[in-house]
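Only one protein chain is missing; all other protein chains are in place.
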Amino acid sequence: DFARLDHHRGLRTGQSEVIFCQGKQPEHIIKILRHLGDKELNVLATRLDIPTAEIVLPHFPDALYDRQARCLLLRPLAEPTVPGKILIMTAGTADLAVAQEALLTARFMGHEVDTLFDVGVAGIHRLLEQKELMDRAEVIIVVAGMEGALASVVGGLVEQPVIAVPTSVGYGAHFQGLAPLLSMLNSCASGVGVVNIDNGFGAASLASAIVRRIMRAGKKGDLT
Amino acid sequence: DFARLDHHRGLRTGQSEVIFCQGKQPEHIIKILRHLGDKELNVLATRLDIPTAEIVLPHFPDALYDRQARCLLLRPLAEPTVPGKILIMTAGTADLAVAQEALLTARFMGHEVDTLFDVGVAGIHRLLEQKELMDRAEVIIVVAGMEGALASVVGGLVEQPVIAVPTSVGYGAHFQGLAPLLSMLNSCASGVGVVNIDNGFGAASLASAIVRRIMRAGKKGDLT
Amino acid sequence: DFARLDHHRGLRTGQSEVIFCQGKQPEHIIKILRHLGDKELNVLATRLDIPTAEIVLPHFPDALYDRQARCLLLRPLAEPTVPGKILIMTAGTADLAVAQEALLTARFMGHEVDTLFDVGVAGIHRLLEQKELMDRAEVIIVVAGMEGALASVVGGLVEQPVIAVPTSVGYGAHFQGLAPLLSMLNSCASGVGVVNIDNGFGAASLASAIVRRIMRAGKKGDLT
Amino acid sequence: DFARLDHHRGLRTGQSEVIFCQGKQPEHIIKILRHLGDKELNVLATRLDIPTAEIVLPHFPDALYDRQARCLLLRPLAEPTVPGKILIMTAGTADLAVAQEALLTARFMGHEVDTLFDVGVAGIHRLLEQKELMDRAEVIIVVAGMEGALASVVGGLVEQPVIAVPTSVGYGAHFQGLAPLLSMLNSCASGVGVVNIDNGFGAASLASAIVRRIMRAGKKGDLT
Amino acid sequence: DFARLDHHRGLRTGQSEVIFCQGKQPEHIIKILRHLGDKELNVLATRLDIPTAEIVLPHFPDALYDRQARCLLLRPLAEPTVPGKILIMTAGTADLAVAQEALLTARFMGHEVDTLFDVGVAGIHRLLEQKELMDRAEVIIVVAGMEGALASVVGGLVEQPVIAVPTSVGYGAHFQGLAPLLSMLNSCASGVGVVNIDNGFGAASLASAIVRRIMRAGKKGDLT
Amino acid sequence: DFARLDHHRGLRTGQSEVIFCQGKQPEHIIKILRHLGDKELNVLATRLDIPTAEIVLPHFPDALYDRQARCLLLRPLAEPTVPGKILIMTAGTADLAVAQEALLTARFMGHEVDTLFDVGVAGIHRLLEQKELMDRAEVIIVVAGMEGALASVVGGLVEQPVIAVPTSVGYGAHFQGLAPLLSMLNSCASGVGVVNIDNGFGAASLASAIVRRIMRAGKKGDLT
Amino acid sequence: DFARLDHHRGLRTGQSEVIFCQGKQPEHIIKILRHLGDKELNVLATRLDIPTAEIVLPHFPDALYDRQARCLLLRPLAEPTVPGKILIMTAGTADLAVAQEALLTARFMGHEVDTLFDVGVAGIHRLLEQKELMDRAEVIIVVAGMEGALASVVGGLVEQPVIAVPTSVGYGAHFQGLAPLLSMLNSCASGVGVVNIDNGFGAASLASAIVRRIMRAGKKGDLT
Partner (left out) sequence: DFARLDHHRGLRTGQSEVIFCQGKQPEHIIKILRHLGDKELNVLATRLDIPTAEIVLPHFPDALYDRQARCLLLRPLAEPTVPGKILIMTAGTADLAVAQEALLTARFMGHEVDTLFDVGVAGIHRLLEQKELMDRAEVIIVVAGMEGALASVVGGLVEQPVIAVPTSVGYGAHFQGLAPLLSMLNSCASGVGVVNIDNGFGAASLASAIVRRIMRAGKKGDLT
């Protein structure tokens, strides 16, 4: 009775079941995982911190836990089922945890993912060399802390939709991610949509919604 | 020499020329419009306030100016050339100016647009009745001021990508759009990308990038 | 001498004794509980964190401590004495701690409480199905983190007074509850009063003041 | 098509039609007023600034406009139909505009209103002398700018529900109403609900919802 | 060489030596205390947290440490040498730590101190009963968290200078003391000076400067 | 009935009648001035902007209006009646408006005032040369915009109480006075009390309370 | 007496006389200009808005006023006297006003200036093409609004010191320059110093201090 599972949502919004664990008690998480797991579905649990994971994991011997992304998967990831690549880029090595949450979410939702890490704008040639990889993606997710300038530079280079994820990587006047959040919202490049600070999951969900729409069009071979 | 026009950007990012007029002197705007207009391109000028428009307009007898959207078009809008509908929704009547900027931008970029105005969540049945219209769109732009809850409700109802535009419509603890901005960034619905407060232009640009990608897939009839 | 107990306040404001424990030393809490408990009154202690509770509890063998709500009751709760239901709703499972503080406070003040948990707006049909339960309440308390949109949706569905409690459940641009706080203050639904972030106690106190006023009118059978 | 009037809301939430004019074009306001006025309903328009009012008024010869409250009424106020007094208090003379919006809203919704103006806490005896007037009200609305301390003092004196309205009256570190908003949200008196800065309308709407609930109980003469 | 002691400051500003320990390494604190203690002066060390105090204390067998105030005194307090009382008031029991820092500082600077704790405005009669005690003071320090309304109420009751100290006691929209800070800066009572959040030391220093000035006038028996 | 004049306040708090005009309608100001002026009292009206002053002034032929300070005096200032100088210093020429409000308030309250303008810390020798003038004052008011460093430098030079007034003089990251406000609250000099941004009135009121206390001691020739 | 001119500052800090006009009365500005102009010095007046300039200009027939930069020069600019180029870059055309203030200041201080306008990162090839021009400068000033990413990209390309000036060009979540300010402070490129929002003057002053130091070394031909 504490959790009202939404069995229609999958149908309605085309998304699988994902549990947001922050603020939930371990026993609640276990019950929800049990309930959902019964239906032969894979389940993704995000924002599951390490101490809670250590309580939850013993109840699910097949589950996998990614310590960097703080994500649990009830069963191993299946092969990608949706054509159309999602490219995940990061500005620095310290943004990897958020990128990894996005990666697991995208893979969990059935997508192929390419990655390009540590290509911050302070060494812009590292970025420009990778134009080809960018061209192969349907959607690009840019994960960046510090000043978040990577989103603008990438947005100005490509024609694909860009999803920008500010991260809390930084200190001082970074204000836990406010600096790149504002930066990305004010990007001088158009065609950039922003999600919450550190929200790798949300970026991948939006990327998934876009790629599924593209795939659907590809299947029909016609839009009207 | 005060403005370095980027003739490659169209090719690179797939977007037409748009001039951001805020902070530019009237004579600068006139020169840029002249320069770009010479190439038989249509040009969109956004954030052109009424007093400046009154100085600029006499120089371009064919131009159209939309006072609500504060946008100028050098030539009349052509018929949509890109299949795939963009739906623009607003929570209230006061959000129309921003919605209109989005609409003109989307039409300028060649898209078909549907609109659904004044469907705020305080009368949620007005919204639920319109599910069919939502289903017809490839991408949905939600324009909302006040608390911006419309983005979450729409995001939970549909499987398409949702682009949320917070507006500065409100007062007091609204802080000129901060309330719906934070609300949208924290949306409990996934698959929502956010653009800057009052940025109808940016929302339409992102929608355009998505729809063009979809159309390209539709044309090829296959994704891989 | 460090605490000046206000024995008139109960009479003046119609409320029982509640101790706010945050920032108080354990020995102070014990002394106040002893002093108040002597008068055969039940006492509620809120914001009593678990380490402090472990120091305080051994001194009061009849006391009950709710770890989720971080509340202590000196004696078991009595049966409700005030007719008129208070409905407590939450958007997510993670809002339960705050809802539980509200529930204990309302029960402590003599009220009947109904609950409806985990009915966030991302799956709005779960909410609309529960209209009947809402109709049975005199006052509705809506507890929500994330973007706090539930308050607006409920406020637009019912004619009862709605008390909105933003919670600190969220991350990033949530700013520890600022996002739903601003959202609720800007609700497009009228008839919504807001209390402090995570203030389940305050919401229940206001609900109690309203229900007691209603009950008083019900007893008199006439208002003028 | 720019405005979707919600004819069910009256039934659903027990509230009459009120138009929020900020950000709406004069012609839109006129059309909505015409449409609603046709049904023999009185209509209240709030946040109608003076220049817009001067365009709107000539179209409605029976309408009344209150310059201080910036409110328009399509027809004169009827006699109160709902028993149960609402008391509106202000801390200073400069808070009168907001108080007047609350007063007109409450009267428009059929309520009796008492007022007590300029009783700020810097001269607390002015306040304590008025305890009897407070006792006669079912609900008390406290309108205060500066530091907003009046809400705490009143909340500590009475047992009725208190609705606190922070106002933008102040300067400097007042931040356009942020100071009393935070002050009221953190009130050490319980039983206080807060609405948006300068939101006299919202305070009266909540007061109305409470008083109507009380009246309904009074009519039935019994609550269970 | 890491600390440049200011032996002239005592002469110049009339204040004794006080060490601010936050952010200083234990060995630095020990060296400074040693250096200053050599000159037969008493020394006050503030913001000395408990773990650091446990390293520092064994080196100074005569020193006293107050865990609540987090203050160390190198030698016991002497009897007050300056006539003229400073009254320290708190709104709640949880404000005692800050009040205690003020009390020790004032006593260290040679003043007589009266105290009046837990007289918050939610029970205003507790405050009004104490007018006589207030009248006996030369300066009043008001320490208050939550909404900080006590400063305004006291400021409106007395003619003495009032020094207001906002505390970090509160939660949610309290923002670690921002709420009472803004409240006190916007006090509708004039004659109130504000110091930093939790700055009991600063309040006592200012009170001391005022009382010493008064005493000096008292000694001369004439001002010109 | 819109204004409840507080005839006891003078007695209670030792302060004359001052009207805060911001947000008050001209006719209200005129009525209050009339009412108070009848009692042969001088009256000070602060925050009276120029357009409102032009409506008010013709009704009071003896009144004086200071455009820089935006203050009105009903009658000319009397000679100082309270011995003990208040020194008002400003960092820059642009802070003069606030300093002038403080000066008029202090003179209105019967005090002697010295002034020292434009002695910002960027040319610190200009400040150090004036030590003697500082020594002659009982209390020093420091008015400073920009980064507000003057308060710290003065506070470190003198033993008198210092009252710091941040001003809104600045731009950009000054945030209308937030920069010097925070600077002054965090002053490394002790013995500094802060009032609201641009609050020359409040600074003078506090200075007056201090000087009156000093004078009272001087008269009695003894403190105990 | 309202302005204390600092005749030593030029000697002490190597800088000429500059008047900051914001908040100063026209008559004050005129007096200061007169006083300084008498000494055969050129004078620069910044932040002189157009209406004030129209009052001031007629008194100084040789003075020049730049409407875009809002700067006045008492006499025409002399030829550069200090070798070593300062390069001023802007991200967009709308940043020109701030760049122009920097340019006039640098020229006034005797420097040679190169400019490179409208090279925002959304079209990064426009920027990379200009590496040679950057290489010719001793110091680079980067003026950028929107998200301010240009500072990071330039800082990563060059070895010279970079001075970043955030501008208030933008809207919504730009918060009048806060977005590029935070962005620049968090730049992932090192070697970047930041000045206040829109502070073209400050950037040029710092650049001047650097170039003068370089020139001095160049003259001596040796550093030790």
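Which chain is which? They are A, B, C, D, E, F and G, in the order written, and residues in each are numbered from 1.
The criterion applied here is as follows: contacts are C-beta pairs under 8 Å (C-beta built on N, C-alpha and C of every residue); 3 or more make two chains touch, one makes a residue touch a chain.
Just so it is clear, the structure is predicted and the values come from calculations on it, not from any experiment.
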Full-complex contact with the absent chain, from F:A3, F:I30, F:L64 or F:A122: F:A122
Footprint left on subunit A by the chain that the document does not show: 68, 92-97, 117-119, 122-123, 125-126, 145, 169, 171-174
Contact set of subunit E toward the excluded chain (per top definition): 1-4, 6, 8-9, 20, 22-25, 28, 47, 166, 168, 176-178, 181, 196-199
Residue ranges of subunit G at the interface with the undisplayed chain: 9, 12-15, 18, 83-84, 138-139, 155-163, 181, 185-186, 189-197, 201-202, 205-206, 208-210, 212-215, 217-218, 220-224
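FYI, only the chains that are shown with their structure count from here on.
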Chain pair showing more contacts of the two, B-C and B-D: B-C
Centroid distance [mean C-alpha coordinates] between subunit F and subunit A, Å: 56
Contacts with 2+ other chains: residues of subunit C: 9, 92, 122-123, 155-157, 172-174, 178, 181, 185-186, 189-190, 196-197
